[in-house]
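Excluded from the complex is one protein chain; the other protein chains are retained at their positions.
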Amino acid sequence: MSAAKSPAEVVKEPSMLKQKAMIADNYDKLTRAKELGLKVSSTYVPGNLNELLMCFGILNNLPEINAIQNGMRKLSGKLIADAEKMGLSEDVCTYVKADLGHMAKGAIAPNGKPMPVPDLLLLSYTGCFTFMKWFELLRDQYGCRTVMLHVPYEGDGKATKNMRDYVVKQLKDEVIPALEEISGVKFDIDRLRENLRRSAAAEENFVWVLESAKNRPSPIDAYFGGVFYIGPIFTAFRGTDEAVEYYRLLRQEIEQRIAAGKGPVTPDGEMAAEKYRFVVEGPPNWTSFRDFWRMFYEEGAVVVASTYTKVGGVYDYDGFRHDPERPLESLADYCLGCYTNRNLPMRVDMIQHYMEAYQADGFLVNSIKSCNSFSAGQLMMMREIEKRTGKPAAFIETDLVDPRYFSPANVKNRLESYFQMIDQKRRGGAHRAA
Amino acid sequence: MAITAGIDVGTGAIKAVVFEVENGGRGEIKWLSKRTEKIRRRDQHKLAHDTFKDVVGEAGVTEGDIAYTATTGEAENLAFATGHFYSMTTHARGGVHLKPSSRAVLDIGALHGRAITVDGRGKVLGYRMTSQCASGSGQFLENIARYLGITQDEIGPLSLQADDPEKVSSICAVLAETDVINMVSRQISTSNILKGIHLSMATRLVKLLRVIKVTEGDLLLTGGLALDVGLLAALKETIADFKIDVNAFSHPDSIYAGAIGAAIWGAFRHEKLAQLGQLAKAS
Amino acid sequence: MQQVSEIIDYCQTLYEDLSFAAAREWKAAEQGRKVVGYMPVYVPRELIHAGGMLPLGILGGGEDLEVIHGDAYYQSYICRIPRSTVELAVSKRLDFVDGMLFPSICDVIRNLSGMWKLMYPELYVRYFDVPQNYKDEIGGNYYVHELQELRQGLEGICGRTISDDDIRRSIAVYNENRRLVNAVYDFRAREPWKAPSWHVYLLMRAGMILPVEAHSQLLQDYLAAAAADDQPMRDNCRVILQGMFCEQPPLNLIKSIEFAGCYIVDDDCMLVGRWLLRAVPAAGDPIANLARAFLKYSTETAAKYEPDGSRKGRYLIEAVRQRGAEGVIFAAPSFCDPALLDRPMLANALTRENIPHISFKYAENSGQMQPIREQAGTFADSIKLWSEA
Partner (left out) sequence: MKCYIGIDLGSTTTKAVLMDENYEVLGQGITNSRSNYDTAAAVAKQEARVGARLTLFGRGLGNAVTGDAMADLMEDLELSIRLEQFLEQLADLRETCKSHAEPKASGLREALDEVFGRIEAEAPGLFQRGAKRKSDFFRDIAGSRVMQIGEDVAKETGISFDTLLNTYDKSIIDVENRPPDGGLAEKFRRGLARVIERASALHLSEETVQAAMREALDVDLEEAYVVGTGYGRVTLPFPKEQIRSEILCHGLGAHVMYAKTRTVLDIGGQDTKAIQVDAEGIVENFQMNDRCAAGCGRYLGYIADEMNMGLHELGPMAMKATKSVRINSTCTVFAGAEFRDRLALGEKREDILAGLHRAIILRAMSIVSRSGGITDEFTFTGGVANNEAAVRELKKVVQENYGDMTINIDPASIYTGALGAATFARRALES
């Protein structure tokens, strides 16, 4: 049963096909925006205002996703080199460089057609300062209109009224007028309410999916598989019927897996029997995504919860849902509550909760060179988690889309040692108990 | 017309020249004498002074005849110098003197590599140096040669004989020893090892060129490693691989580029100071 | 009158003292005195001062601190200042500090605020956010509230209310300090041979530790002494140093640049002292005045958003003109996202104006100055040799 199937044999589940179609369709629309007469806004994943953009019929283009696409298709190394030639330092976030390099090369979408020049840079900046610089750089290149939504950081671990008011005020006075102007469409709050209602419906099932990992064996991998599950809800689909449908399908499939007592699906088919359960902090590496994942599933290691699946919105931990009754306020709360916009103690509390609720054997940090927002402080978080849960933790270092910083031998050495360590601990534990 | 001396104090060697320069470097430039002295763990500053005396003697002039003594390299404040110019200023000028069509100069010394873009008059337009890690420097190659038991002069010719260069990823200049021993034991020929290392160095250097946007024209190698024909060949190959339209050259006197540049700029400065009537002040 | 060397020696002792003896003495001199630390760039020191407390600038550990514990907190690809700051804390050099403010500058400092909270749950630790929206009724409103919250927090430390009048008085004191700080910068730009950059650096650095009144006095003494100090003018070019707003360069770096033939006629070190470009009105609602000053006339730097794309980098070009600089040296801390991401935009703006520029990176403990000298020296050479040609 555990024999890995060759990728060709691996059955694509309906939800996967659905997502593929959604993405392809979106790229198709984006690359034909001019001919379809549609306006395009570039914006970011964390704190994106998709429901609001939909109210104006504006398409949503996410540079991070383009960078990920180029990373997975192994194009990013070259793009980064190009950006460095343009004067960007080798030290800075590689998403930015992959994006700028991509732009310089004509911004070709995965469907082979060029991406449109955006009509607006919607800088809704939450959880990371680099976003601000990134759009300043893009603005420098495109010279297009930019509107900023400054989302304050939850320095004390909570959103205050002052913060929320500030964000709502910006939505009303800065963002919405700009969107109206660009699109020529008048803002209709009821339309927004409708979109938010659909968001909430999808979010409900999305949370169910994440929490299915509490089963033993877990039917999903909440990190490597998780990055696919977050796709629609984090990107250009939140608030659409398609997203609602996607999560309904996904939930059905996972219910079946649970009933059959199956583990996660991997690129090579069913994974080896579940041996270790982990919580992972930090984004994955995209350039060697498959190899990286393989190091886990071949050893029977499954990720039962990850923080990366919270960057574009935290829905499970404190039950946030987009709320049609408080449309602008709930958009504000959404932006304020994204994972990296929460302070470190809060992040530690969340991880501790996941460790316990998902009965993890260990905690693993994939520290990303690019991303200070995630990475600065992770070593301390790790020790804090070890202290609080008594579970061993490990630390590996890779990067998002810069292939230079993924050293397979190094990562494998670390993981192997870590898995052996957990084994030894288990055996030692048995030793002691006996 | 002025007689000027240029002294390049490096980590590996002292290079000194004496020139007779017309019109601040815009007219005729006549080479009177030259000299290299390997430092070999001796006192840099004292050696620089001795070399200076020797090279002046060889030029058939006296120290009093020298209008301007310019240093470059690591010695900003040698007592006998009139003034100092920084390496990239001098290598650029020296490079253009040796090969007037050069629009880029690549100086590869013992510890650092420096890529410089330059105009027809030897003016520096842009530059970039290698980082804080010595992998892929002259010192690195020197260490490898030591492990392989060959002399520096043999490196280049051996490298040229390679038929199947070994792939060498950027390795630490210090830990390289083990890697090289490894290769030797895998029966990889010295030629293929050296060529592999040359190619890996060349890649780093070409990247440096790319950063300062050298995409066409003539490129002159200067510094000690310019004499390494293997490195030159590897650079040419790498340049072709990177699909940039650059012609790389070396010159038998490439190692003197810094000293030459210093001597010429010295003459230029001498003329200017004379015009400004500030000669006394500068010396 | 004091000699320049005496003043600078004094500043140097303050600079080298990694256990903050001067601030400790200040605190010990009177029962109940409190010290509030803050990280670089900008916090409204007026509020701290108004509560009778000492604002203490914490600028990392510099080149002399051996970082043993700090590396346990930071990966190698994160800049150096947070790790040496953690080292200062772990080695109990900051144990006399009663509160810590972490200004909004970058993700690293932001996360450091959380680390501080985890390490010192009892301490008053605040991430001090500032608006990136500069409209009175949007960012202004928000900021007034933040300032009020800060004021309340500070009241908790000093144990008394901080009245509007207290703040007004402090604003006046800091206005005077700002005036003198700017006077020193102006003086250096006029006669850089009389005010070596490392002197000016140490003087400004002293302002991070000393009570503001003492610092103002020091600045005044220095101005008088330096003006009287007859130093020869060297054949140097004039440059602006840019990118050092957070992690501080080693003193040797500043010396090396000057040694290599560059007079530094402006820089962005210790911006807190020059953040507000004009005097803050001392009359009226002091919080509103501070907020307005921030929105309408604060300096520009990588940590701030520039709403008008066409103005990006303008301030640097204006500084070049005003200071009569011949070029700009971008010196950024390694791994510093804000500085390094801003640089290409600023560099492009300079290129469009034909202003020469170069760039390199440093860390607060960089030891190898030779490459720095070489790069700065080549820059100076090319300006010297070719500027009049």
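The chains carry the letters A, B and C, assigned in the order they are written, with residues numbered from 1 in each.
Following the convention adopted for this analysis, a contact is a pair of C-beta atoms (placed from the backbone, for glycine too) under 8 Å apart; a residue touches a chain by one contact, two chains touch by 3 or more.
Since this is a predicted model, take the numbers as computed values, not measurements.
Taking every chain of the complex into account, the chain not shown here touches A, B, C. Of the options C:Val36, C:Ala50, C:Val67 or C:Cys158, the residue whose C-beta touches the omitted chain is C:Val67. Considering B:Ala173, B:Leu219, B:Ala248 or B:Ala262, the position touching the chain not shown turns out to be B:Ala173 (whole complex). Contact between chain A and the unshown chain involves residues 379, 383, 386, 392-393, 395, 410, 413, 416-417, 420-421, 424-425, 428, 431-432. Residues of chain C that touch the chain left out of the display are 63, 66-72, 91, 365-368. Mapped onto chain B, the interface with the missing chain covers residues 11, 41, 43-45, 111, 132-134, 137, 139-140, 149, 171-175, 177-178, 181-182, 184-186.
Here, only the chains that are shown with their structure count from here on.
With centres set at the average Cα position, the gap from chain A to chain B is 50 Å.
Averaging Cα coordinates per chain places chain A and chain C 36 Å apart. Once the centre of each chain is set as its mean CA position, chain B and chain C turn out to be 40 Å apart. With touch defined as above, chain C holds no residue shared between interfaces to two or more other chains.
If you check the complex, the residues on chain C that touch chain A are 72-75, 77-78, 82, 102, 104-108, 110-115, 117-118, 126-129, 131-133, 135, 137-139, 141-142, 145-146, 149, 302-303, 305-307, 309, 312, 332, 334-338, 340-345, 347-348, 361.
Chain B makes touch with chain C in their complex at residues 74, 76, 84-89, 112, 114, 123-124, 127, 129, 132, 265, 268-269, 282. Partner chain C is touched in their complex by these residues of chain A: 86-89, 91-93, 96, 125, 128-130, 132-134, 136-137, 139-140, 143, 146, 148, 150, 152-153, 155-156, 160, 162-163, 165-166, 169-170, 173-174, 343-348, 367, 369, 372-373, 375-380, 384, 397.
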